[in-house]
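For this depiction, one protein chain was excluded, whereas all remaining protein chains were kept in their positions.
For reference, chains read A and B in written order, and residue numbers begin at 1 within each chain.
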């Protein structure tokens, strides 16, 4: 208690007026912007009956809602429970992990509906939203959740909201460049979500480098139950990833195929992760950090190619390799990044999202470049890559080149954007905690009394329990 | 241990014969009643092939199962994991929260299938059930879970079963009056589920007022991990609420629209909740109680209007306001209700369900009254409000009036029914615990030994750990 008060003097972390002000003003801005711009898409509008007749659809079941809503809900769970609980592994930052993730995602999806809407669903001055927009908004926010993983425990909720505002904006610009200008395929977001989100977050955390972070090193670890909470997050991400990668693919075979490829890739990834986790520890013991994270790399790494004819064995290979890369990253790269490059990456997003995201982009480029009419069928070929209109003459190898360009653009946007946003977050007005208070819920949350005393007891076993 | 034995003498809480008797006899009654009355709806019956041909449906995919089953499963998760885990926030009542919720809901859905079946699915002497009946049964039980929140920790499992029996009955009558007699729209149940369920529960807890409850005040709090368990419940309720509000809407645009409106409302609600939670605490720290509960008010408050043309910005406004009302309620109203009106509301259902439920009813009435053929389209207008048959001449403003009447009826049913049931539960035969044993799993559950000793240790830090 005494310690807390002392630190309070050192750095003002009170959110009392700053956080409410930001939340309320920004939400009011959302209301105004939604009022001006956002309406229902024809499939969610009460005029649908007429629309349906016009489109010559025989049944309500052909409403896009029934193609995508189950996947949407799975993605929704990944964003809020998946990311939220994955980050509860820290012993004293569970409230912040789940709670701040909740806050930034709830704000982010609104802003993403607008930003992505202006770019992709703008018609006669209005943004028309349907279930696909909800999925895309969740996707966009996913990239913010990833970046959050790098700075987990070291930022104030206001900083996270500022981060979200800018990152969603940049995400949407980057996505527009990739999907519309480069005509790149990236349904599961290896480039737009993972590569961009991870390198953006890593750049931000580099700028926010805290030299004295070892002061809170004891808190930057897990306890037995917090590791189990984190496994809830891991498993929901792992199980629902096939929905993630297939959610916005074309109706029919593309959604079907994307789910199968992702399922295969993730299964293989678990085995190579377990293998390397055990191999790289002296006594061969498994490390929960790897199981919680590297097992998911397989989903990231087929994000671009899952809807393509990657084939089940191709997926196994990709998943297998990305599990290895990710686990090795946790053991060797993370310490190196921290000590040499001053990149303090709390959750190791470099291993889970950055490297597998790059793999995903590359695999996507190769798979696209290798596409043939024989493998896809004449119609399937055109449909899979949208080789229509101005793109009807594009060849697979050219498409592969554009896919590779998409990786580069995403990286560039991440580095430049991250540096910019990092600089903004460095301003001393956002109420972030001192180094010795990082990874500690007590700074921004009312924490129940008795467990805290218990926790203090746990951390200082040398202190006698009774005087 | 000594203490427990002492209390056991003071009040007989043994369930040994009472609980089994009630469970077994009531389940046998269910079996008999199901045997007499319940059969499959044509869409679940093996004669479906013929039915399909008659209805001229070209594909099995037009079976209602495929329109509603994913939503049903989401609602199912909300009832059992959502409500169950939301109530695990108490440090020593996790078994009771999850376990009793499980018990009452499992009984309640069976009784609801019968009660609602007699009112709505009765044909030639049989109740014909399909997936929509399963959803409605879950909905009905949702109102019991809400009422359970008010009396959490203070009642025996038998009391909860008695409560369920009566509340499901009254719910079904109220629902019949609203939907069939008043021809009111309430697909997400702002009135039928939330307003009714919450005021019913509040009336019951008022009647069961325990003057000495402060004796167990130390147990009426959370610990660090129990707050994280509760967040599992919160997030599943929050994420799946779009399914809840759209589950029984008309096929097509109505389901689609209801999901979008709810998604928007909930997102806005998170921001206003966070803002006021921080603002109302001296040091600006966030309170888990608010995050766990008030963030959900936005789902309740669009329960009636979500399937209408509320529009996304309308949803944002409703969610924004209900988050504020709910959070302010937790800070100011709950203590007032307890000290002045003797309403002991364990989970604060007044803030999460009662007030937002009323808002939901009012917003629904206004939205209905404001409906125009221009906004809905000619066909959409008739379809949205079922202005067919005897109701074909009803105007929006008249509909708005009936909607408002629906609120009043629900309140009346809740107060009268709650008083009645409360009086029954007050009889000294149900085995409820003494005031000093409330909020304690040990009364009705075998609790693992060593953690208990650990817990005792935690609660009395002044007691030496070694003699």
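As a working rule, a residue touches a chain if its C-beta (ideal position, glycine included) is under 8 Å from a C-beta of that chain, and two chains touch if they have at least 3 such contacts.
Since the model is a prediction, treat every value here as computed from it, not as a measurement.
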Of A:187, A:248, A:384 or A:447, which sits in contact with the chain we cannot see?
-> A:384
Option touching the unshown chain, where A:79, A:204 or A:266 are the choices = A:266
From the list A:26, A:80, A:240 or A:402, which touches the chain that is not on show?
-> A:240
Interface with the unshown chain - residue positions in subunit A = 58-59, 61-62, 66-67, 70-71, 74, 91, 221-225, 227-228, 231-232, 235-236, 238-240, 242-243, 251-257, 259-260, 263-264, 266-268, 270-272, 274-276, 278-279, 281-288, 291, 295, 309, 311-313, 316-317, 320, 375-377, 379-381, 383-384, 458-459, 461-465
Since one chain isn't shown, list which residues of subunit B touch it in the complete complex.
-> 14-21, 23-24, 26-28, 30-31, 34-35, 38-40, 43-50, 52, 58-61, 63-66, 69-70, 73, 76-77, 80-81, 84-85, 88, 92, 94-95, 98-99, 102-103, 106-107, 109-110, 113, 129-131, 134, 157, 225, 229, 232, 444-455, 465-466
